[in-house]
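After the structure tokens below, expect a handful of questions from me.
Heads up, one of the protein chains got dropped from this complex, but the rest are sitting where they should.
Chain IDs A, B and C follow the sequence of writing; residue 1 opens each chain.
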Amino acid sequence: MRALVYNGPRDVSIQDRPDPKIEKPTDVIVRITTTNICGSDLHMYEGRTSVERGKVFGHENLGEVIEVGAAVERVRKGDRVCLPFNISCGCCENCERGYTAACLRANPGSVGAAYGYAEMGPYDGGQAEYLRVPYADFNCLALPEDAAEKENDYVMLSDIFPTGYHATELAGVQPGESVVIYGAGPVGLMAAYSAMIRGAYQVIVVDTQKDRLALAEQIGAIAVDDTEQRGVEQVLELTKGKGADRGCECVGYQCFNCKGHEVPNLTMNNLVKTVKATGSIGCVGVFMPQDPGGADELAKKGQIAFDFGEFWNKGLQLGTGQASVKKYNRHLMNLIHAGKATPSFLISHELPLEQAPEGYRNFDARKDGWTKVVLKPGR
Amino acid sequence: MRALVYNGPRDVSIQDRPDPKIEKPTDVIVRITTTNICGSDLHMYEGRTSVERGKVFGHENLGEVIEVGAAVERVRKGDRVCLPFNISCGCCENCERGYTAACLRANPGSVGAAYGYAEMGPYDGGQAEYLRVPYADFNCLALPEDAAEKENDYVMLSDIFPTGYHATELAGVQPGESVVIYGAGPVGLMAAYSAMIRGAYQVIVVDTQKDRLALAEQIGAIAVDDTEQRGVEQVLELTKGKGADRGCECVGYQCFNCKGHEVPNLTMNNLVKTVKATGSIGCVGVFMPQDPGGADELAKKGQIAFDFGEFWNKGLQLGTGQASVKKYNRHLMNLIHAGKATPSFLISHELPLEQAPEGYRNFDARKDGWTKVVLKPGR
Amino acid sequence: MRALVYNGPRDVSIQDRPDPKIEKPTDVIVRITTTNICGSDLHMYEGRTSVERGKVFGHENLGEVIEVGAAVERVRKGDRVCLPFNISCGCCENCERGYTAACLRANPGSVGAAYGYAEMGPYDGGQAEYLRVPYADFNCLALPEDAAEKENDYVMLSDIFPTGYHATELAGVQPGESVVIYGAGPVGLMAAYSAMIRGAYQVIVVDTQKDRLALAEQIGAIAVDDTEQRGVEQVLELTKGKGADRGCECVGYQCFNCKGHEVPNLTMNNLVKTVKATGSIGCVGVFMPQDPGGADELAKKGQIAFDFGEFWNKGLQLGTGQASVKKYNRHLMNLIHAGKATPSFLISHELPLEQAPEGYRNFDARKDGWTKVVLKPGR
Partner (left out) sequence: MRALVYNGPRDVSIQDRPDPKIEKPTDVIVRITTTNICGSDLHMYEGRTSVERGKVFGHENLGEVIEVGAAVERVRKGDRVCLPFNISCGCCENCERGYTAACLRANPGSVGAAYGYAEMGPYDGGQAEYLRVPYADFNCLALPEDAAEKENDYVMLSDIFPTGYHATELAGVQPGESVVIYGAGPVGLMAAYSAMIRGAYQVIVVDTQKDRLALAEQIGAIAVDDTEQRGVEQVLELTKGKGADRGCECVGYQCFNCKGHEVPNLTMNNLVKTVKATGSIGCVGVFMPQDPGGADELAKKGQIAFDFGEFWNKGLQLGTGQASVKKYNRHLMNLIHAGKATPSFLISHELPLEQAPEGYRNFDARKDGWTKVVLKPGR
């Protein structure tokens, strides 16, 4: 089959690879029809992770089941399925409580597994024609009859829609509340979209990229352009000096300030300033335990200089980490099926698999208008 | 009346002061019969806050109502009452949701008020013969018929029992879980005691002071002596390498490492190491937004070098801040009344008010055996 | 002042009554500018309660503060305020936990108080020019600067918007779920509206009155006409045979079946049939502990023949009772202020106070098109 392979920093290419096979009776093989490039793929692409050369990338996958293992019962050949980016066993201590992002068995010796990702287990990704899906009865989300028609919406259930929603869940967004979101990338936009769905009365999105802020406004959010570093001030004005009820971090450690320097504590400390006392924050932007390429001594150790005194003084709460996609994907699927959510609005480019390297290059350059790239392996 | 007055760093004395009067129709006057010295009084005592000279200290107060304002209905003359350390109006946006620690009206221009405390409003404390209690119908907890007999238990409802309980609530401790608590001072011991009440199967308390660790063991906790900085390792062993389900920070910014240096990020980063992935942390130890006397540049700005990458990678959650005492004091009172909780176990010294300065001196020196000092103004 | 007075079954009139006065230092007097007739007023109007003759009705009130008691601090003369129908003291055991509908002090000897209502205390209602508001600092919701302009929206915060929302809260409606609502009266419509705000993907409203079902459709719900008693069947079809995730009862004991007989267990048993296993139900329709005018022996004793076996077998959950309005009114106010909710859509008639008796007559007759009557005293 054809697949996107990592050759080294900023070097990916489409290559021939052996087709995946059923390895365990609980596996299925899926023919991928849509797979996205994710912002977190760029951490690997840029060489900021330990990912090995030869890895097939791709953890936002949707397709058709073409082969099922002997122990697979619920999923059937021909099912159109969307796959959570987390691979989870379904029966460990964490999975049984719904924490599928922290599966203890799919990536032995570590916590949590994923397709085609650094330090998330030996699994290849789905930016390819075919994908092996472990623990398939547990992991596959079977899609309804409009699966093909709404494929570009449903594929967002693999990661960014649940991840954006997770930010609002960790932040505890309630109907009638205000929310401030740092980051208008795909995850930040999905967090804003989720905050609307949850009935927030005011959703403020802070970023510096105008094309993304325009999308935020398009879905009804208030866009705050932080280019002049006046974002904090503006959020406080918009919330009458009190700060927002809830906040979401959707940027992560590779946060650039207005001068183009990487400042990993920028968004978290801005959230401390702009979320009200008694409020809470959900952080889904990626932070790394070590970052050898980090900007300073703290960053290299995976630390940030955190405004903890003010955080404590305000009595804030904070939830973090990767989304357990299965916790949310069925409910969000219902909204898409009913026509109440169309997360495909943020897709800017739809490319055949062979053009994926071009997609990486432009998305990594944050080139104007490249918000979200969707790949179509079969075309 | 006689009252304990702050004269400057490490200088308090008992002086004559005018008796408090009803100032608003919602006030009552309480004759104080028991009032404690709190660990957080020591921050002021040591000159590490902005508290003004002349302030009467004391926010852990219990006594008898001797006069009531014209609008007071629920509280009556003769009632024995325990007073939450937070002063709250009962009707602002935060109070109405139960966040009495973040009252917006009792300390105008700021968030949260308290008796006799730095930057918590113009209120004198209760280490005195009499105390004015604002918004009395809302703030007074009327005690049951065994009030006098169990006065040393009930007085703990003013602060440290609810504060320790708050740590376990923020951490989300459930029956059948393990909990690690950093700090075996009065609040840490109350957190351990609360974790037992909540049905934890394993409660681990980490500290370096042997007298306090002995108290932890006395109530059924596992004591870990961190003197040799092997605490983290031992907690991991006790939890089979996974870390505890939940963690509590009960030390705050004035945390000393084994060499006697103040290391404000020590306990939080140890919690990140010793709480399991998917777990959560409650932090009730005091941290300050600014700390001009802090040990280094970060500390002066109220920042800590926080292991945020590992915190995020583990998907941890964190709740912080002062306890809203009213959220817990009635339920904890029920447990004392029924004989199921006797928080007075940690009292080491009971002194007449006139000897309060001696109490401060010894408690501040962390003198061996000085765990908790209770003052008796009327004696 | 002029006020609507109850003279006996189906007999109300506008009469002269003494202006209310400040009776306690915590009172304020409000000049009523908008006040609604509520479906629950009809229980009294029809003589199905113990309400005394001479009572002024009206518990959905909004107006301007014209006088404040000596202990009132937060509310000021000139404030535009909306008043929760529950009168609550703010400091009893139930109020302090947010259960203002179950205040233990405002109606001594009973639980819960309200304006102008049977067995809810000695308080007159607001279908009048002026109203005395007890515990004003706690009870008044101060409205924002667009108070006058959106008066017909904000007045719904006194009862039916929070009550409809309460149904969805008791039912635990989550984003991406389906909800079935029995009753398309004002409260049922507000429940449907609230379910939308909370992100339900499917909201089904069951009733027999076509004008009300049309309003349900207007706000995006699916209307099911139960005139032919095929409602249960249709709900099951719409939910693929499983039943809805959540259900709301918004009818109460005076439920009429298709033959015009009162059948108090009809809606609850239909909910048991049409809510899925593991689901939950919120019941805000009024049921009475005794009902001497009830249709049969069970009804007279306040009992229903409840399908408890099936309820248990499905593992259903059920929450009931009056809304604690303060729990919701601020957040819902935010939505109105931001233009995200306009509950006035259900108003069918706006009448001067003098025409209130005509309003009662037509609303009680469920006359076609009389969905909701708003009164304007002062005009």
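Keep in mind that, in the parts below, a residue touches a chain if its C-beta (ideal position, glycine included) is under 8 Å from a C-beta of that chain, and two chains touch if they have at least 3 such contacts.
These numbers come from a predicted model, not from an experiment.
Touch with the chain omitted from the figure is made, among C:Val187, C:Met268, C:Ile336 or C:Ala356, by C:Met268.
Here one chain is not drawn; of C:Ala118, C:Ile204, C:Val251 or C:Leu316, the residue touching it is C:Leu316. Seen from subunit C, the chain kept out of the figure touches residues 94, 97, 99, 101-102, 111-112, 170, 253, 264-265, 268, 277-278, 283, 286-291, 298, 301-322. Subunit B residues in contact with the hidden partner, per the touch definition given at the top, are 165, 174-178, 194, 197-199, 201-202, 328, 330-335, 337-338, 340. On the side of subunit A, the interface with the absent chain consists of residues 24-26, 69-71, 73-74, 89-93, 96-98, 105, 137-138, 326, 330, using the contact rule stated above.
We adopt the following convention: only the chains that are shown with their structure count from here on.
In a homomeric contact, the two copies may use the same or different surfaces; for subunit A and subunit C, over half of the interface residue numbers are shared, pointing to the same surface. Rounded to whole angstrom units, the spacing between the C-alpha centres of subunit A and subunit B is 40.
Shared contact sites, meaning residues of subunit A that touch two or more other chains, are absent.
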